[in-house]
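Yeah, one chain of the complex is gone here, protein chain that is, but the others are all in their spots.
So, chain A:
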Amino acid sequence: MTLLGLLEREPSHGYDLKRDYDTFFSRGKPLPFGQVYSTLGRLARDGKIVIGEVEPGVGPERKRYVITERGATEVESWLTEPVEAEPNLQTVLFTKVVLALMLGRPAEEYLDIQRAAHLRRMKELTEIKRTSNLVDTMLADHGLFHLEADLHWIDTTVARLDALRAVVRG
């Protein structure tokens, strides 16, 4: 999804995709070229991207990849849909926020939707606590504390969106 999202900006070479991915999303673990091309191959097979133009010469670096309507729709719905409110979402939330900012989408709105999904789940877990035995209460508490941590992260991120936008859009 991340590569597809990067392609939503503009048609790109595999090399540019890898570079941007490594800059923003890899957290010290560069994406192997092999994986970039196998992912692009899968996306092309599924009709989410097409090979736009082949420049003279040979080798994968000659190809520019272009997102299709179907691919763009998938990026759009992935950004808009809140993630299932489960603990430890930092990676996927982070990716969403950065991609949304890169694409000029309303990241704050997405985070608001996510906050609502988190609070709704927290409400359910709290209800479980109010009506269950100690074991279920303890499990619910574990979920609640992690969701609360995610919410802190969401709030802090909202407060920093302008600064973050400046960073990711260069």
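Please note the rule applied: a contact is a pair of C-beta atoms (placed from the backbone, for glycine too) under 8 Å apart; a residue touches a chain by one contact, two chains touch by 3 or more; residues count from 1.
To be clear about the criterion, contacts and distances are computed from a predicted model.
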item	value
Listed names "FAD-dependent oxidoreductase", "Spermidine/putrescine transport system permease protein", "Macrolide ABC transporter ATP-binding protein" or "1,2-phenylacetyl-CoA epoxidase subunit A", with the criterion being the UniProt name of the chain not displayed	"Macrolide ABC transporter ATP-binding protein"
Candidate in contact with the missing chain, chosen from A:Val50, A:Val92 or A:Leu151	A:Leu151
Sole contact to the chain not displayed, among A:Arg42, A:Arg70 or A:Arg120	A:Arg120
Interface with the unshown chain - residue positions in chain A	81-82, 109, 112-113, 115-120, 122-123, 125-126, 130, 144-145, 147-148, 151, 155, 159
